[in-house]
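One structure is given below, encoded as structure tokens.
All protein chains of the complex are present and in place, except for one that has been dropped.
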């Protein structure tokens, strides 16, 4: 335990005061620096994890490490090198790849940190959320909101890998982490043509059940799967409507139009081949991944070439822009709902 | 102008008082009856307008009356016989059939009363809302919200008919009717593969544009067309999910989950062949029409056989239930959002 | 019962069509006029009921009519001469004077129409709302929201009179009137130093109970009495802050900042002696009364001199302004919350 720091001063009275302050667990504001800076001073660094490296590491882990070790999940966390060894992609979000071999399953648990899964490639795994089986395929966004039981199983013949994003750093920072194992270690190997969540809430744009369930009574979207076929078609329509270089969708709670979860905003952006987005900066951080296409991400003073499966991190208030070589589809998660709820959200072109 | 009523009394002092009250435009509460009744005493009667009659009347009107007469709309209003000659289907809603011949057009205007169109049969007409062309086909719900310019044109070779529902009685009762002709009497004969409204807001369940437009800034849904293909699929999924005798959807503003317009709730109900809904009563009235199937509506003490294209009215607080012979799809409009907003909504099984 | 009107036409085919339409309870839009007008065409007339007349009539009623006759309330309703004999001050609001003699009481009942009481002169009566005793004194605003049991008793030695305003025309127009007698005809003669409502919710600006009750869970304000001492002081502070000719307060639900009841907005306006308000028009109607001072109300094309206790009605969209001779305090009720909720509110200087 680091003690309260003791400031020193050549003046003996001041020196004595500083010693007494430290002994009484007080700190003099006038000796503290860097607390109130003109703009955010962030530790998160612009960073990119390469797809081929991620896949290679995940496969080696699959060969060497059983699913039943530690946490019942075979997960490799992106550790932003600016964060002093913490296993976080940015100061507010955990990002990772999760790898599940053919025939493997990861049993149910739940926790206050909310998670989402974005499938970069492949299919065949099922995620059960409170028992409701959600098929996972390329381009799908699957939600496992705060305190919902979730488990994964892979009845197929091929291993599969996807990206996990969690709000863990925020929940931990607020001292609000709770965790529970599921009722049994036995996996529930349920599958199904369409999840109950999608049957009830995924009818179509603006179509909700008429009775009871129709109201927004939970803090997250009741629709737990956003399918690539819908997202792809909506991006195409939106791009056609604007006629511009890019289009961007927000994944929303159909019962409120709000974000899918109170801590994370999910977006999908498409740039036409050769297109450039403008540059923007916004408070709060971003974790993103490339679903398809190639291009370049400019983040702060750095730029990174991008290809399918790459994951990258954008720090708070960093200048950020994309450029597409081939048509580029990028999925992003930000903590914007938190900054908005707290009156701290800012954005500007730059 | 009826004057303030003069109550009389055999007692000369009271008689004189009643005369003086009337002369001073006052009325004694103790002589007024029927103001505060244990339950709503309504004038709207349970009623049904038959599809074949509506079609026959519309066709004869099409032959005899040009589109350019009175109001630039060839509209036959359902006049509930309980409402003393008023051209309203219920005390709070206008319902009508509108008929547009091949090659005809109805020029743009706008007004504070909000309207919606539900297509019972046919296709080929386009409704432009603030210039955005919306194709109209069987089973589609088309919105022309308060103060949006709207016009219709029929470039096809066949006449077409649909149901209009407006909140006119409510808006008139609040002394808030405003009306404006469009900028020109010339029709805008625009068509298009997909409306801008649908390209931007109709991407799919929970898919919204990411920037700016994404927020709920108007009092009505920005999605102006709800397509039958979506509604049909969602009804089927919902029915599969519940396993029950019927399923009911609410048409919602995708940016808020609220009703499509602040004065009217739109719902679509499907009963399996042979199915019965329960009986309910709710405050506020209902206008409904049958898209397909046959069955019976029980309304208050009466019952009406139903077939495709029939329109019927359910008074406030009347006991209401449906029974299907063949699978029955019923589209309804109620004023429930108004009653909810004012704290006056009640419903109960009965 | 007036039947559906039969339009006629010299052309025999059209005449036959119009007959058949009427027989089938349909009305041709092109024969209907006055439905969609450029601006509201209202029946409510600008009108004023004089204080001395109101008091004289109330006193005579007090002498001649027992409190137990009809409705258990001795109430004289202001009947706007434009409304064809209906007992309403405007198309949307009931306004009346209620008179309770020394020692009299009016037993408990409740109903969906919401009511408020504004005390123009005197004191000594208690209104119990769901059993909570609220003292009534000059300048106080007392709420008896929808479906709260309310009763009045006058333990003092003097008769007392106050203004009632109800949303009855709106609730009746929506076919949503419900009424219940209280559990007993026996009056509850309870009094108390301060009502429970005020102890819990009336602590001060921005002071709410910390637990449970603190949330906005009902559609109306839990604070049921707004005391003149507070209103007077707030008007003075607001007038001092603006430095202008007038100040206007809105009575708000302290748990939400919204209006005190979902159907009626209450406001209190003070004009300095010699001051003039601007002219405005707004959709929806207004009932107002003068607490103190003298001046003139301009309403539409008419103007009315004003003195303490006068009640006046302002129709929807009528040009309205006030002018003070002596410092003038005017209490107003409008249906603005309804027009706002339905997206129909407009206002403009004129």
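Which chain is which? They are A, B and C, in the order written, and residues in each are numbered from 1.
Methods note: a contact is a pair of C-beta atoms (placed from the backbone, for glycine too) under 8 Å apart; a residue touches a chain by one contact, two chains touch by 3 or more.
Quick caveat, the model's predicted, so the values are computed rather than measured.
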- Indicate each shown chain that the hidden chain touches within the full complex. A, C
- Query: Among C:8, C:191, C:256 or C:348, which residue is in touch with the absent chain?
  - Reply: C:256
- Message: Going by the contact rule already stated, which one of A:10, A:157 or A:343 would touch the omitted chain in the full complex?
- Response: A:343
- Note on the structure: Across A:129, A:170 or A:224, the one contacting the chain not displayed is A:170
- Message: Could you pull out which residues of chain A are in touch with the chain that's been left out?
- Response: 1-5, 11, 13-14, 17, 20-21, 24-33, 35-42, 44, 47, 49, 53-54, 57, 60-61, 64-65, 69-71, 73-82, 84-85, 87, 91-92, 96, 111-113, 146, 168, 170-180, 219-220, 261-263, 283-285, 315-317, 335, 338-339, 341-344, 346
- Considering the whole complex rather than only what is displayed, give the residues of chain C touching the chain that is not shown. 194, 196, 198-211, 214-216, 221, 223, 226-227, 230-231, 233-235, 237-238, 240-241, 247-257, 260, 267, 269
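Note that only the chains that are shown with their structure count from here on.
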- Task: Could you draw the chains as nodes, link the ones that touch, and say if you get a line, ring, star, complete or other?
- Result: line
- Message: With touch defined as above, tell me whether chain B and chain C contact each other through largely the same residue numbers, more than half shared, or through different ones.
- Response: same
- Item | Where chain A and chain C are represented by their mean Cα positions, the distance between them in whole Å | 53
- Query: In whole angstrom, what separates the CA-based centres of chain B and chain C?
  - Reply: 30
- Query: Counting only residues that touch at least 2 other chains, which ones in chain A make the list?
  - Reply: none
